[in-house]
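Heads up: the structure comes next, in structure tokens.
Every protein chain of the complex appears in place save one, which is left out.
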Amino acid sequence: MIDFERVENLSHARCQARNRAALLLFLAVFLACPCTVLAAVLPDDRTDTLYHYYDGGGVTVRGPALLVRKSVADTVSLSGRYYVDTISSASIDVVTTASPYKDKREEFGAGIDYLHGNSLMGVTLSSSKENDYQADSFGLNVSHDLAGGLTTVNLGYSQGYDIVQRVDTSFEEDINRYNFRLGVTQVLSRSLLLGVNFEGIAEEGYLSNPYRSARILGASLPERYPGTRDSQAVAVRAVQAFSSGSRPVISSLRAEYRYFRDNWGIRSNTLAFALQRYFGDRVLGEARYRYYQQSAASFYSDNFTTEMVYMARDKELSTFTSHSLGYKVSWKFLDRKYSFIDRMSLNFTHDYINFDYQDFTDVRTGEAYSFGANVLQLFVSAWY
Amino acid sequence: MPAHSACKLAAIALATLLAVPVSQAAMPTAGSVAPDFTLKSNGSKNLKLSEFRGQVVMINFWATWCGPCRQEMPLLNRIQEKYRKAGFMLLGVNIDDRPEAAQAMARNLGVHFPILFDTEKRVSRLYDVNAMPSTLLIDRDGKLRYFHLGYRPGYETRYESQVRELLKK
Partner (left out) sequence: MTPNRIREVLNKSFGRHAGESRHPEISLTPLDSGFRRNDERAKGFLVQSFLSALMLCTLLWLAGCAQVKPYEREALADPIMSFSRDPLSDQYLNHVYDVREGARGATTTQGGGCGCN
């Protein structure tokens, strides 16, 4: 009699051993490259002051954002981030089950990057707070240049702790989140770059929204979510430079594809393109398009017919597609040194995103829900 | 993709690595005569390397888009000012496609040593420049003595002691 469990365990162990061996082989191959020396560099010193505005689906979110980065002693880069969302929400979730509300979310972030030889090591801390949600996280990142800077390997880990509450009761639950990131960027030619990124996320805790309800045969009941969510995402990106007679790079085309899957049954594909072009010495224009498609979570339904262990009616877990078209204009209004500032630019972006849900109904109309949103950004960047 | 084919591909990758001929230093070796070249400079005339025979010459390959190069240049400028009278010459060979960008940056950084424009990368190929920046030291007999690949804070003290050593000879 064949012991299937034992066979499965053995082959699993063998599989793990093979994977470990392949991994070591790749590390050996990477380190063995006899190519030349080109030091990694700290990120640019810069300050960005941004104002953002989102309007769509009955929700308006606006606010400032600030990023300040300064290097110290040639080997350390310090950064600070401040971000605010002021939300006026009359979204479909809110309007069909409650009443419109206003909220404000504030987020602070800080980071230190340390350059040592060909490696850049960084630590980041971040804390976000609104009246019914608190999220804190810390992250570690290591980026290493190999092959004379032609290959860069990136490893990242972050850990987050969220506290979920309700404004009207003493409800309180929490979430633990772990992210693992791995990426490789490779120079393929004088004008072509390729990047591959992987990110695995493990979450456990209260993963649903305490205000949202599911529907069963038309009636409401509280949602029931699994206590964990594990996901993996793989993305491939490439950038191609185009030259003209007057300059080595006049324009670039960026393409990216991301595949996402999780253990809630969601599968999604993202495809995006961006074309950037210089117009003269001071103006840079960008046109971008993004396509997103996802299939619903296995425990999602617009209207359940029987009671299940897990039930969700969050439209973010439904089957939908979204198309996004946008443009960005950057004007380098200061292109020579002024006091301690090297250059400054003024930037404006506008993206229009259309969401088309296949199995989420707008209960006000009985039709499948869809909406469009405008996302605007205006920001000033200074380099020093 | 099952694990066994992952390993097969890994083996192929390793085999390819071993088979690929590693392109390496056509770079002149230390002790050999530094190859001569003539390049347009930011001064009035072209500059030829052999013109400086009898002086200690430092050649610094740099580019406007290279961060460590921009860091290093003001420090090189200081070395140039200090030892110029003792018979030291510093030549900055810029490899940008556009000389105007290089000139503007050299002005911004406040460097006074001559900038030579290697827009066609002829000299970079001649010296098989393998890192940016690359700094070479040539003695009074025109022989290549030291080379430094890349720049890290602290290299400038090494440059100074080597320049002093070569000036004594």
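By letter and in written order, the chains are A and B; residue numbering begins at 1 in each of them.
Following the convention adopted for this analysis, a contact is a pair of C-beta atoms (placed from the backbone, for glycine too) under 8 Å apart; a residue touches a chain by one contact, two chains touch by 3 or more.
Computed from a predicted structure; not experimentally measured.
Enquirer: List the shown chains that the missing chain touches in the full complex.
Expert: A, B
Enquirer: Who touches the missing chain here, A:99, A:189 or A:339?
Expert: In the complete complex, the chain left out is touched by residue A:189.
Enquirer: Among A:78, A:112 or A:308, which one is in touch with the chain left out?
Expert: A:308
Enquirer: Among A:60, A:75, A:88 or A:179, which residue is in touch with the absent chain?
Expert: Touches the omitted chain: A:179.
Enquirer: Which parts of chain B are in contact with the chain that was left out?
Expert: 1-3, 6, 9-10, 13, 16-17, 20, 22-23, 61, 63, 65-66, 95-97, 118, 121, 124-125, 129-132, 134
The rule is short, and it goes like this: only the chains that are shown with their structure count from here on.
Enquirer: Could you work out how far the Cα centre of chain A sits from that of chain B, in whole Å?
Expert: For chain A versus chain B, the centre distance works out to 40 Å.
Enquirer: What residues of chain A sit close enough to touch chain B in their complex?
Expert: Per the touch definition, chain A meets chain B at residues 14-15, 18-19, 21-22, 25-26, 28-29, 32, 34, 36-39, 41, 74-75, 117, 148, 247-248, 336-337.
Enquirer: Under the definition above, what is the set of chain B residues touching chain A in their complex?
Expert: 3-4, 6-7, 10-11, 13-14, 17, 22, 24, 67-68, 71, 97-98, 108, 130-132, 149-153
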